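With one protein chain withheld, the remaining protein chains of the complex are depicted in position.
After this line comes chain A, so read on.
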Amino acid sequence: MDKTVNQKAWFLVLPVFLVVAFSAVLPLMTVVNYSMQDTFGNNQFFWNGVGWFKELLDPSTDLGGRFLASLGRNLFFSMVILAIEVPLGIVIALSMPRQGWTVAACLVILALPLLIPWNVVGTIWQIFGRPDIGLMGYTLNAMGFDYNYVSNAIDAWVTVIVMDVWHWTSLVALLCYAGLKSIPEAYYQAAQIDGASRWAVFKAIQLPKMNRVLLIAVLLRFMDSFMIYTEPFVVTGGGPGNSTTFVSIELVKIALGQFDLGKAAALSLVYNLIILIVCWIFYTVMTNAGAERKVQAESEPAVEPKPSSGLKPVPALKPKEGVA
């Protein structure tokens, strides 16, 4: 599938370019503009050069301290999320029923949390976790745990993490399930003939085939947990204290709460830059994986007949006999 070179294709892309440029480039230019200035209200601006950026990266200042602390919290949160959700998602995908109406039922229930507005996710966990009216909070306290996510930082963290696992593990599971579905039956039959253990099947067949979707899952989960805002904001409001204040929450506090445009803009730019870099790394890895797959696919026809004819000769031969 070689694509033809055609510069006129730009006309087809132009509408997308204009729409996204309108909502991405214009605002970003405003941000760059603000990030170099200071304001004392009344639309009066003063040139500040790179002052905000210096402050941002210096933990001894107020702004820098807040930014670096929230960044650390956020990175820790993303790591915990990935460490829980990716293995759990794989296990869930492997546990999917094989056929029948249960498949559809499981898929629908799995997808349900993904379609709930984010603030309602927060509300659900608020109602579920409160010690006075929530099932989880009430049960935990009745069992003797002193659980209160409003006043205890560790409880707040556990709540936010469990909430995110509840909200997004399904995504990883669905992606892995789609990857597993694309494995041809013949692979499993070959493994069976070779007497491969279940673990060997997972390691040699299922995991490599899930590679690509897992990469996407990790990318999406990292990005979305890195810019998480609504759910923890609704549940904990960033508290107790600042213990669950992530970068987005800090940013909105500075930008829309204090209207401190210069600081907020500088923070936005650094934040965006981090995302852009991670995004670029993933994109490169992804396109490289795609290219490798293409090479593999091209060489596959030569390799393919061997395993299929060697491992399951009967079904492979039958249609030929019928044709002859």
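In the analysis below, a residue touches a chain if its C-beta (ideal position, glycine included) is under 8 Å from a C-beta of that chain, and two chains touch if they have at least 3 such contacts; residues count from 1.
Note that in this section contacts and distances are computed from a predicted model.
Set against the options "AraC-type DNA-binding protein", "GMC family oxidoreductase", "Sugar ABC transporter permease" or "Heme exporter protein D", the UniProt name belonging to the omitted chain is "Sugar ABC transporter permease".
Of the candidate positions A:36, A:156 or A:174, contact with the hidden chain is made by A:174. The residue from A:83, A:127 or A:154 that touches the chain not shown here is A:127. Although one chain is not drawn, its touching partners on chain A can still be listed: residues 1, 3-10, 12-13, 15-17, 19-20, 22-24, 26-28, 30-31, 91-92, 94-98, 104, 106-120, 123-125, 127-128, 132-136, 138, 166, 169-171, 174-175, 177-180, 182, 188, 191-192, 198, 201, 212-213, 216-217, 220, 223, 226-227, 229-230, 234, 247-249, 251-252, 255-256, 261, 264-265, 268, 271-272, 275-276, 279-280, 283, 286.
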